[in-house]
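Only a single protein chain was left out; the remaining protein chains are all shown in position.
For chain A:
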Amino acid sequence: MRLLGITLPLLAVLMLLNGCAEKEKFIVYGSPQNEGEVEALIKEEDFVDRTTVIQYDDSMLVAVQIKPWDKWKKAKLEKKLQKKFDKKYPNKDVFVSADYKIFYEANKIKKDQIEDNKLSDKITELIKLAKEET
């Protein structure tokens, strides 16, 4: 148990230090260039911590990470953002998700620089995954 007494504080310090690393808060990847518009839309809501937007043609995937204390109301905030985007882009197929998995995969798409012809499939795949319940 003495080992635990040493490891625990060390782990806590490591976790705290890890949080200090600065990360990019807003990322857009894909064909239609309307970054500024989307960014302004997201910036209006102060519960959003980080955002990655993947877009191709008429489909748009908005993956957000909500700030820690607001995560209690995650489902509600997700719905609120979805409504907002539907209103702003009525002829676009927008999907908003606050799930970490979707955010992670969206960042991976940006990191791997996936080409346009595969992007559409990738977006439908992620939307299907986000809707899965079991």
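For this structure, a couple of remarks:
To be clear about the criterion, a contact is a pair of C-beta atoms (placed from the backbone, for glycine too) under 8 Å apart; a residue touches a chain by one contact, two chains touch by 3 or more; residues count from 1.
In this section, contacts and distances are computed from a predicted model.
Set against the options "Aspartyl/glutamyl-tRNA(Asn/Gln) amidotransferase subunit C", "FeoB-associated Cys-rich membrane protein", "Stage V sporulation protein AC" or "Oligopeptide ABC transporter permease", the UniProt name belonging to the omitted chain is "Stage V sporulation protein AC". The chain omitted from view is touched by exactly one of A:53, A:81 or A:102, namely A:102.
Considering A:31, A:117 or A:134, the position touching the chain not shown turns out to be A:134 (whole complex).
One chain of the complex is left out; on chain A, the residues touching it are 1, 4, 8, 11, 99-102, 104, 129-130, 132-134.
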